[in-house]
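The structure follows.
What you see is the complex with one protein chain gone and the rest in place.
A and B label the chains in the order they appear, each numbered from 1.
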């Protein structure tokens, strides 16, 4: 699997596949971002469903094309439901994305992540530098839900974690590093710092990864596609926002518009992708 | 009760009544749409309150002018609270709107709906085609929370369900069909497909039905008024959005603006209402 898998044309084809197939993405995510994540998936062209009751998560994962788990506002019942959904998704062979929000911030959060991952390995883990380092077992301090490490500092941890789960890990930040168990490594350098000032953009990245993984069986390429799409959409959205003299409120709207209206030429000409591995 | 009840002037009068009386609408709804539903009610001129604890739902329903139940992100404790609130609302004679989100998607969801409706019949049920068919006991497949049947295909099921509950049923979609137990049938043809790409617009429709039913005692007319208002607001909002070169992010904002700022002339000239029953 080489470069041809992830040039701009290939990544664009993945976006087209999401738009055409409108995959059903089952999310068990946090209260803060549920609305924004659902809107991001709808804008992209996917179909979101949120359900967290122990009584139905296996059935809902059973009709979805991808499962996204996000521990942002975790509690014991939710972790239990996530485990059930994770196992149902793995049994069916659909991709599972894990967003370890706030990993490292509290002992309970770390224990819950360990418990969740003991129930089965996710296909893809996406987090900021601190979160990836924490999940990988590298000492890292997470300040609430913000990263205190750059994504670049987390690359070794990401590689180790990818090998551990036999899957894909994305450490996102100023650069997004996407690595897999086989040693592939892509670096995306789109985006803008203002994107960290809209709550749920990182969580939405994980949701989008789920949508792309639902249509693109190579989970590494799907992750690169999703991060590329959001990165390019994000920097264009910040430019439109700033040109209008507006701020991060307007930015959340521009991001959604961009996910829906992104065109091939803009995507291709803006994409900053470097394949290192 | 004939045509005079639901011409444009009558429906407009209902909207004016909502704006003047600002009814308190108690919602027990899903996590994804709580914020958007509250903003939709506020934009319309109603007063939203959200409360779901078993310990207070009867008291809160006891001071409200309408109750709206939405099972989008259900769990056992929430269904229990919905039953308590439903019975309190019925005892007081205030209208109860039920939005059976995702009916048919999982066995648990169907069982919860049966349990809820066994506690008392809602005054009004509003859902998409699949959901209405599922609640009516007609075999239908719901794909997550999206409909796999057109609203037109659900009319017979809607009529049967309306007779069952002795109330009103709205199957919404490209056309919105509003039927009641006495055989009245109104069809509204406003709106735009983009409205399905903002999460919570369907759920907001149910919330608005609650606000209109709080001020208009004829539940069928109230439902027609609410769906007419949202349909006209929606198509105008899409036009403004597209004229600005924007997308579904902007649309959610334009929808709220439209609910607040809708004027009589625009409403009257745009309304596409057909009374068949």
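Note that in this section a contact is a pair of C-beta atoms (placed from the backbone, for glycine too) under 8 Å apart; a residue touches a chain by one contact, two chains touch by 3 or more.
Because the structure is predicted, anything quoted here is derived from the model rather than measured.
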Sole contact to the chain not displayed, among B:60, B:186 or B:271: B:60
Residues belonging to subunit A that touch the chain removed from view: 30-33, 35-36, 72-76, 102, 105-109, 143-146, 196-200, 246-250, 252-253
Interface with the undisplayed chain - residues on subunit B: 24, 26, 31, 34-35, 38-39, 42-43, 47-53, 55-56, 59-60, 63-64, 77, 252-261
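One rule holds for everything that comes next: only the chains that are shown with their structure count from here on.
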Turning angle required so that subunit A lies on subunit B, C-alpha fit (0 to 180°, nearest 5): 120
Between subunit B and subunit A, distance of the C-alpha-averaged centres to the nearest whole Å: 33
